[in-house]
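Input: one structure, supplied below.
With one protein chain removed, the remaining protein chains of the complex are shown where they sit.
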Amino acid sequence: MSHDDHHHGHSHGSAHAHGDHHHELGFWQKYVFSVDHKVIGIQYAVTALVFLFFGFTLMMLMRYQLAYPKGTFPSFFAKIFGAANMPGGTMLPEFYNQLGAMHGTIMVFLGVVPLAVGGFGNFVLPLQIGAPDMAFPRLNMASYWVFFVGGVVMLFSFFVTGGAAQSGWTSYPPLSNIAPFGQTLWLIGMVFLITSSLLGSVNFIVTTVQLRAEGLSFFRLPFFVWAQFVTAFLLLLAFPPLEAAGVLQLMDRVAGTSFFMPEGLVVGNRMVEVAGEGNPLLWQHLFWFLAHPEVYVLILPAMGIVGEVIAINTRKPLWGYRLVVYSVIFLGFMSFIVWAHHMFMTGMGTTMSAFFQTTTMIISIPSVIILTAFVISLFGASIRYTVPMMFALAFLPMFAIGGLTGLPLGLTAADIHLHDTYYVIGHFHYVVAPGTLMGLFAGVYHWFPKATGRKMNDMLGKLHFWGTLIFLNGAFLPMFWIGMAGVSRRLYDQTKYFHGDAVQDLTVLSSWSVWLLGIAQIPFIINFFASMRVGKKVSDNPWAATTLEWAAPSPPPHGNFAVVPVVYRGPYEYSVPGAASDFSPQFVAKA
Amino acid sequence: MDTSPYGWWFPPNISMHGAGIDRIIDVVHWFMAVLFVGWGIFFVYCLIKFRARPGHQASYQLPKAKISKVAEVGVLVFEVFLLVGLSMPVWSKYRNDPPKAEENPMEIRVVAEQFAWNFHYPGADGKFGRTHPRFMAADNLIGLDRSDPLAADDIALNNKFYMPKDRPIVLRLTSKDVIHSIWIPVMRVKQDVIPGMEIPVWFTATQTGHYQIGCAQLCGNNHFTMISDLFVQEPEEFRQWQLEQKSSGGEEEEEEDA
Amino acid sequence: MGGHGAEDIAKHVRVYVTVFAALLVLTIVTVGVAQFHLPIRTAVALAMLIALIKGSLVACYFMHLISEKSIIYWVLTLTVLFFVFLMLLPVLDVGGSTGSPL
Partner (left out) sequence: MSAEIKYITEPHPITGVSNAKLGIWLFLASEVMLFGALFSTYILLRVGSNHWPHGWEELNVPLATINTVVLIASSVTMVMAWASVKLNQFGKFRMYLGLTVLLALTFLVIKFFEYRPKFDHHQVWLHDGTSMRGHLTEDDDEQDYILFTRDADKEHPDVHHEAEKIERERIFRHSSFGPGHSNFFGTYFTMTGLHGLHIIGGVIVNTWLLFPGAVMFRTNRERFAGRIECAGLYWHFVDLVWIFLFPSLYLL
């Protein structure tokens, strides 16, 4: 896509006019099987955005069922989904469960991570460290295509008998062991996605360690690079246990083993003929050993983006840069020893729960430090309210709500009431949707000019911002009350419960917000595609920023920099007293 | 229940230990609110005060920020209080301090299945009959071994649970098939029910009434229908109920099973 | 392991052969010990000790860890730490539950 794509539409030759392309690369090598980190980054980003949108559509459908559990869907939907899923316009519970499990899976593994790490990481990280490309370009390409195959497998699973995975994104056995064939595809898909992440993370780490430009010491790295670097370690070391768990569940499903099945299971009043002696909680341990670090994989890149955007648009250095970096490292480390806070209700005794409650409280401290640093950075600033900045600023209170509501969940006593209710859904959506998604939107608006040489439209951007901010809150804020009232998650029809019926109005409110949120995305989609063609052309450094990616041409050619950059100072030297302008780029020697 | 006690906040609490849980949730939320509002005021102040405008310049010099350290240490201290002062004591009572014999607890086995709650009362002799998965059938959902003399007076109920108020109840939770999670909102009780394991929970009701027991863990298509009625009765009323069960004899008991 | 002269490599080769011999001997020892059907705790301790020695030999000499750069040590230290967490998992599971197996 981007600039090159645009030219491609007209004639191949015009690209050469820029002198960007030394090698004669065919269409396939240039746009499809490219080894250029920027093309791969854009491939990742666009694929991920499409998946995000798809995951969101699933949720819009579910919200209809939630709001009107006794009603039927308009006949239009009944026709699309057919009698197998929606006989007579009534969504079947199994279809609801498929949508839920796949929404979670798609949003996390096919949407946010590929966008945050595969997209932004790939595109920005080499540029920010002044490297010509990733350390292993071909591995990079492989990583994208393995991801792509994983995504296709996941999508395909909707069309097999019995439908897609339907045991939640957490796939707890024994339920997932006895689920229809879609679960097998889910496992196979996951193995692909995990492999892709592993390839990617090796690449990120090596690139960051080995390919930094001259003068770019670790403590001169932009915060975004730090965030990606720590994220890569999380992916590298936390994913393999889930891969192992996936293999074990696959064995349970196809080879008749019983790793996760105890003896004496009775389904439909018949004893299940397996060897038994397995342990259902083993899966949960292995799953959360990944999935807790995974939630920091979701948030760290977004924090990285927000840090960049804030520094640039406050026109002053990021407050407490070193402290923030240490916090991120500490956060990454701690994220490996809190996993069982998702399992407090499995029958945990006092010792173990004391341990995990404590680590959970400890891990909130670095987040507080990071957020505090960001907010303090605003003090004494000269805040430019650009569209990316607005998203980045909104990230702060939104993440704060999400993060703060994590605290009661981390206290076992409070978690008794809140576990597996909509309070949890509210908590983590505030961190992943109004939090991470806002951060990612900020990134799209912020780096769009670098990728295309054109800016996105401001009006449409602001429309998108306000719509998104308002309706995200409308969607998720009610969930705290719904959860307090005791409504369980993954519930096809909450009105069957006394307490659920009492808060049904809030659920309806949330649903309407979700649909309006969908409408609020239209300006973004239009803006995104239209700006590639007709957006205002901008200079190489439109935001007057200091980091290295702005030293490269927009869009950067193969090999990135016209002159190999050398770094002279830290990443956020804005408004330096006595300097000629209000920014002193890393790549400009002192005059 | 004429006017519903359920609303936009907690469901009513009718258990002895529930108040402790509610208090923690309250306290934490006040703490969160203070933090959020404090930070929020500073945040909004900065947004307005330090907006870019002609003649205004950002200052390179970092503001002296003792406040942040104070705030961070404050958060830490409060979290320690939450942990050690509030959460851990409640939890250890909830998990590791079963009712003592002199409190005369009543034990009931709970057998969860897709998608129902089965309750197994020991009957007048106070002893459970033997059970085994082998015996499970449509007319014997808890797998009771009917040849065991202890089983003769056992009572099995499906999606109905009767209990007296003011007497500790100990539920022994097992599952036939997948993981369920017993969720009694009004009792502030939640506990995963895991096949292959027996896990106890206990609570004491302080009020009578008709409530619900739900399932909080996704357990299959009809997870949402896995709801049992819960009847908390006056001890006298409960004894009466129990007698009726016994007098209903062996045959009719099976009716209750189904 | 940096640039090596021919003599260096020749020296390496001698080490490899020695390590090979040691590994063979240890394999025989571990299989031999297993014939005694020692009490399980002793057996596990012994078998793991021998495996640890063998593993270290392979890592140190065949994989040249003994003369590796510090960055590799850093990566491995981190990994070992998380590996330990992973190994704690069964302990937590077995010791941490208030439930009892049926």
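Each chain carries a letter (A, B and C) given by its place in the written order, and its residues are counted from 1.
One rule holds for everything that comes next: a contact is a pair of C-beta atoms (placed from the backbone, for glycine too) under 8 Å apart; a residue touches a chain by one contact, two chains touch by 3 or more.
Please read these numbers as outputs of a predicted model, since none were measured by experiment.
Asker: Just to confirm, in the complete assembly, which displayed chains does the hidden chain contact?
Answerer: A, C
Asker: Taking the full complex into account, find the residue in A:P241, A:P317, A:P523 or A:P542 that is in contact with the omitted chain.
Answerer: The one listed residue touching the chain not shown is A:P241.
Asker: So which of A:T47, A:Q65 or A:N560 would be touching the chain we can't see?
Answerer: A:N560
Asker: Can you list where subunit C touches the absent chain?
Answerer: 2, 4, 6, 9-10, 12-13, 16-17, 19-20, 23-24, 27, 30-31, 33-34, 37, 40, 43-44, 47-48, 50-51, 54-55, 58-59, 62-63, 69-72, 75-76, 78-80, 82-83, 86-87, 89-90, 93-94, 101
Asker: Can you list where subunit A touches the absent chain?
Answerer: Subunit A touches the missing chain through residues 19-20, 22, 131-133, 135-137, 139, 198, 201-203, 205-206, 209-211, 236-241, 243-245, 247-248, 251, 255-259, 271, 273-275, 277-279, 282, 286, 289, 557-562, 564.
Quick note on the criterion: only the chains that are shown with their structure count from here on.
Asker: Of all the other chains, whose mean CA position lies farthest from subunit B?
Answerer: Following the centroid criterion, the farthest chain would be C.
Asker: When the C-alpha atoms of subunit A and subunit B are each averaged to a single point, how far apart are the two points in Å?
Answerer: Those two chain centres are 33 Å apart.
Asker: Centre to centre, by mean C-alpha position, how many angstrom separate subunit A and subunit C?
Answerer: 37
Asker: By the touch rule stated above, which residues of subunit C touch at least two different other chains?
Answerer: Touching at least two other chains: 97-99, 101-102.
Asker: For subunit B, jot down the residues that touch at least 2 other chains.
Answerer: Residues 95-96, 194, 196-197, 199 of subunit B touch two or more partner chains.
Asker: In their complex, what parts of subunit A are in touch with subunit C?
Answerer: 209, 233, 237-238, 241, 262-264, 279, 281-282, 285-286, 289, 336-337, 340, 346-349, 351-352
Asker: List the residues on subunit B that touch subunit C in their complex, please.
Answerer: Touching subunit C from subunit B are residues 95-96, 174, 194, 196-200.
Asker: Which of the residues in subunit C end up touching subunit B in this complex?
Answerer: Against subunit B, the touching part of subunit C is residues 97-102.
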